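Removed from the display is one protein chain of the complex; every other protein chain stays in position.
On to chain A.
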Amino acid sequence: MELTINGITQQLEVRTVGDVIAHFGLEGKPVVVEADGEIVDRERWGEAELRQGMKLELVHFVGGG
């Protein structure tokens, strides 16, 4: 389906937020996901269904300092 991820519109073969995380190889990384303006609880990534045209933001926490 068509999704806009961090501002870039793209076609991905995914169903859930978890699939997107896996697609970008972000499992186990300190990442927060926002879908259409709402943070998706990380425990619900696997079941959180996506819809055509959704806007996702993947925010990768920064550890340095």
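Note that a residue touches a chain if its C-beta (ideal position, glycine included) is under 8 Å from a C-beta of that chain, and two chains touch if they have at least 3 such contacts; residues count from 1.
Following the convention adopted for this analysis, contacts and distances are computed from a predicted model.
Its UniProt record calls the unshown chain "ThiF family adenylyltransferase", which is the correct pick from "Pyruvate dehydrogenase E1 component subunit alpha", "ThiF family adenylyltransferase", "Glutathione transport system permease protein GsiC" or "Phenylacetate-CoA oxygenase subunit PaaI".
Mapped onto chain A, the footprint of the missing chain covers residues 6-7, 28-32, 34, 37-39, 41-43, 57, 59-65.
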